[in-house]
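As you look at this complex, bear in mind that one protein chain is not there, while each of the others sits in place.
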Amino acid sequence: MREHFFPDFDWHTVFVQPWAEYGDNSFWIVLMGFLVSGTCGLVGCFVILRRMALVGDAISHSLLPGITIAFLLTNSRDTLPMMLGAIAAGITTVVLIEAIRHSSRIKPDAAIGIVFSSLFAIGIILISVFADKIDLDAECVLYGELGFIPLQDIAMLGGVEIGPEPVIRMAIIAVIAIGLLIAFFKEMLVTSFDPGLAASLGINPTRYQYGLTLFLSVVIVSSFESVGVVLVIAMIIFPGATALLITDRLPKAIWLSILFSLLYAVLGFHLATWLEASIAGGMTVIAGFIFGLVWMAAPKRGLLTKLVKRSFKRETTSP
Amino acid sequence: MQSSSTTQTNSKSAAPLEVHDLTVAYTKRPVLYGIDLKVPKGSIVGVVGPNGAGKSTLIKAIMGLLPVSSGWIKVFGKPFKKAVTRIGYVPQRESVDWDFPVNALDVVLMGRYGRLGPFKRPSKADKEIAMSCLEKVKMTSYATRQISNLSGGQQQRVFLARALAQESDLYLMDEPFVGVDATTEAAIIEILRELQAQGKTLIVVHHDLTTAPEYFDRILLLNMRVVAYGKTADVFTFENLQNAYGGRLSILSEVALSRARKKFDGDTRDNVG
Partner (left out) sequence: MNRAGKQILFTLALLALPILAHAAKIGDISETSWTEQAIDFFSFQQPIIRTALIGTLLIGFCCGILGSFLVVRKLSLLGDTLSHAVLPGVAMGFLWNASKDPWAIFVGATAAGILGVALVGWIKQTTHLKEDSAMGMVLAGFYGVGICMTTVIQNLAMGNKSGLDKFFFGQAAALSSGDIRLLGIISLITVVVILLFYKEFLVISFDIGFAQALGMPVKILHYALMALLTFAVVVSLQAVGVVLVSALLITPAAAAFLLTDRMHWMLVLAAVFGMLSGAIGAFVSYLSNNLPTGPFIVLGATSIFLLALLFGPRHGLLPKILRRRKQRKRIALENTLKAVFHLNENSQFTKRAFEAGKLATERNASLHETEAEIRNLVKAGMALRLDTANGTKMSGKAQFELTKPGWYRACEIVRNHRLWELYLTNAAQYQTDHVHDDAEDTEHHLGEDIVLRIEARLKNPIHDPHGKLIPNRDAIKP
């Protein structure tokens, strides 16, 4: 318990102590944070370019009933049923949005809003009604808790402890994401840029659209435990959006988004340590801060950069 | 049809494009109605007609981007999906997001993707082809520019270069001359002629009546239906143009519209204009 909102800043307790005294825990937390935001950011680059940001938001909310029902049916927190429940929920969301759009004159934005809020409401009701049976905490769903990551079961491989299970799971997802990115980069690029051309090249744009949606659901479900359903969308949009303010090339943007993810994880962790706040919240604050910084001062397009350049020009041109 | 296609020139190989009794309807709007068309190899066909005549729809239907209500389309004697590598496409310029993080060379390289197949990345040879295509449209010095930093004409040239990189036999171009400066227009038409000389077939949607007879050797006058199709000199008559642009067939469009509405909506109102 403390008195002030901003505690006194002490270099030692904020930056040194977490590593010196709880090095192991801090490592897993930061690694998990990085894996989550890195994977989300990777997928997010395409999500942004395809203008699916809010569909992603909808999916992240709709996962809640999916995992809750999976949980109620199997009575376990195993990865597989949760994953299947989440994917089913993700697909249901997209199908429902499309169905409402095509069967009525409701515009896509309203369809998105109606679908995700209804599904989310169902999820919340299920959780509060079966509160005694589900150890899914509604608040955990909303905030996520990276701090608990080191306390999770340790995954074993050939008798050797390799790390907390969620971290290992996220690492696998990250590797799959990178593999998919390398394998389908050109298809993703062309279907995002010009679906018409893609079709003329024999690349089916709808197939890739659904593939991306599916994988997005997988990424979101493996992330939400750590960052919560709302902040997962921050991890999806911020890295890519910030990178796209700096560079004009997609590959470069992807590299940059990974770099930003690392920054979010490390700085967010220390910010949260200082304020004793939610780590996911801290990461988002850092993400927002970095975006603001880049927005104002990016090398070519930053608002302040432009301003400075303009006034500089004026000075040099005026005699 | 007034001047039905009379082409016995290419009896050996299948025609680059053959359309039979094609009808296309968007959810509530019928756009094309009973289209018959046969395009001979090595011709430049201009698709001309008033706004909303279904010119772009025709291109999209050929590409399989729109569901066909009735009739069929064959490209080199095959359905579109089997002839994909033989078709090059230049979409309307507004159809893409020009803020997209790619440069001119990236866009041209996309033209090679169809030949690469899955899991393969563009090779050095592909890049060289893309560069040479950029050179053909005189855009080499802009290769590394992000595409929103190009002028309208330059963007159109990039699109053209991309179509060239597809190395196709049939090119479908949707309004390539819109928002383009005079030099670009001349450059584009020069490239089109060159392609024609190589035996390629081009179908170009065009809205400018004054330049149409000069650019194309065949013209398809379109207004929901084929008003006239054939050699430019035969088609470009006052009567045909009046038929296409005069709106004398308002009954046809009205009936088609109300019919489509009823089908999709179960609308019971009669012939709402």
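Letters A and B mark the chains in the order given here, with residues in each chain numbered from 1 onward.
Note that contacts are C-beta pairs under 8 Å (C-beta built on N, C-alpha and C of every residue); 3 or more make two chains touch, one makes a residue touch a chain.
All of these numbers come straight from a predicted model, not from anything done at the bench.
**Student:** I'm checking contacts with the chain that's been left out. Which of A:149, A:190, A:244 or A:267 qualifies?
**Tutor:** Result: among the candidates, A:244 touches the missing chain.
**Student:** Give the residue, chosen from A:80, A:125, A:182 or A:293, that touches the chain omitted from the document.
**Tutor:** A:125
**Student:** Which candidate, A:114, A:155, A:214 or A:266, sits in contact with the chain we can't see?
**Tutor:** If we include the chain that is not displayed, A:114 is the one touching it.
**Student:** In the whole complex, what residues of subunit A lie against the chain that is missing from view?
**Tutor:** Residues of subunit A in touch with the missing chain: 1-5, 48, 51-54, 56-57, 61, 65, 68-69, 72, 92, 95-96, 98-100, 102-107, 109-110, 112-114, 117-118, 120-122, 124-126, 128-131, 138-139, 142-143, 228, 230-231, 233-234, 236-238, 241, 244-245, 271-272, 275-278, 280-285, 287-288, 291, 295, 301, 303.
**Student:** Under the stated touch rule, tell me which residues of subunit B contact the chain that is not displayed.
**Tutor:** Per the touch rule, subunit B residues meeting the hidden chain are 1-2, 21, 27, 34, 36, 70, 97, 99, 148, 225, 227, 248-249, 251-252, 254-255, 258-259, 262, 264-268, 270-271.
Assume only the chains that are shown with their structure count from here on.
**Student:** Quick check: how many Å separate the C-alpha centres of subunit A and subunit B?
**Tutor:** So the centre of subunit A lies 41 Å away from the centre of subunit B.
**Student:** Across the complex, what residues on subunit B touch subunit A?
**Tutor:** For subunit B paired with subunit A, touching residues are 60, 63-65, 81, 84-85, 87-89, 91, 95-97, 100-103, 106-107, 110-111, 113-114, 116, 118-119, 121-122, 146, 162, 166, 172.
**Student:** Taking the complex as given, what residues does subunit A use to touch subunit B?
**Tutor:** Interface residues on the subunit A side: 49, 183-187, 189-190, 192-194, 196-197, 199-203, 244, 247-250, 252-253.
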